[in-house]
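All protein chains but one are shown at their positions in the complex.
Let's turn to subunit A:
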């Protein structure tokens, strides 16, 4: 179905099930238990999981297939957010115009930046994209265009917000004052309480999840298309392609623009979930983050970037919230001296030290699982399979196929 081979179809179904049942999967611990700290099934974080999933899927189309390492993808994310918020300000809180414009505008920016940057490859390409992204960050952070025109375009460090005085020509009193899709408010949440567990079903999350499944589907189609094969050829040996008389640049530019549109869509969705666009989401750290997500999950694989995005966002939001008083609660069963010692030992790795924990895990993954989390899954799958029936040598165990 959907023009997919059986293996890809299974993968799509798995992703769809994971996202649809995420409120259950991410909240495995009862609300009042000590482990509830590790629950991640609240709307904001679930939205982030799928939005950054989209971002990473798009990035992987460029990096995983062609090997071009863009270090400035966050710029498109930011452009998408600003476009969406401007649509709120001008038209109204319905999210469709914003999403539409964020994809268009980021495509235009990607076309411009890609056209120039793709004249170089390798490290020079990375540096060029990084330079463009930092320029755009500085412009947004100090609102240079707005200042030049004597108005507000990005509202600088404070972030672009919607005010009651904005035109909002399509807005009327009967419509909600927060982002909505034809009256469906993005932040409305239904909490299902079952015997100590609490599961949140959020409209915005399900919208993002559906869009992510669609984005994932398109990515599969691109991976399996002749176009995708051409992109892999660029990664394998661009020089040889050129010698055979093929001009590779249009292909690279096309995928760069598609990848930028994915990022713009993710940025637009961020603004749909939370109607504010801040310049920080364009900073180079944000660009670096998506590179980490892709490599951590497995570059060139289909599901890897999604896993990587979830992994990093989980650390950012869950580990950073553990503080010393929570640690003292956990280790209260130790004698006082040992308790303090244990807390002292763990302290650098939690709270604002979550970067350190993530860094260590990233190093471990890169050293021992060069194919990312996906390779880890494949190894476990192979181990299980070997135990059961060693003669079956089908390749159906691979949850996804690495590019090389």
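Definition applied: a residue touches a chain if its C-beta (ideal position, glycine included) is under 8 Å from a C-beta of that chain, and two chains touch if they have at least 3 such contacts; residues count from 1.
To be clear about the criterion, contacts and distances are computed from a predicted model.
Asks: Can you tell which of "PqqD family protein", "cytochrome-c oxidase", "Formate dehydrogenase alpha subunit" or "Substrate-binding protein" UniProt lists for the chain that's not drawn?
Replies: "Substrate-binding protein"
Asks: Among A:121, A:187 or A:357, which residue is in contact with the omitted chain in the full complex?
Replies: Within the whole complex, the residue contacting the unshown chain is A:187.
Asks: Touching the left-out chain: which of A:278, A:305 or A:377?
Replies: Answer from the full complex: A:278 touches the omitted chain.
Asks: Who touches the missing chain here, A:90, A:153, A:210 or A:253?
Replies: Checking the options A:90, A:153, A:210 or A:253, the one contacting the hidden chain is A:210.
Asks: One chain isn't shown here. Among A:3, A:122, A:167 or A:196, which residue touches it?
Replies: Of all options in A:3, A:122, A:167 or A:196, contact with the hidden chain holds for A:3.
Asks: Touching the hidden chain in the full complex, which residues of subunit A are there? Just list them.
Replies: 1-3, 5, 16, 20, 39, 42-45, 48, 138, 141-142, 156-159, 161, 163-165, 177-178, 181, 184, 187-191, 200-203, 206-207, 210, 213, 221, 224-226, 228-229, 274-276, 278, 280-281, 317, 320-321, 323, 351-352
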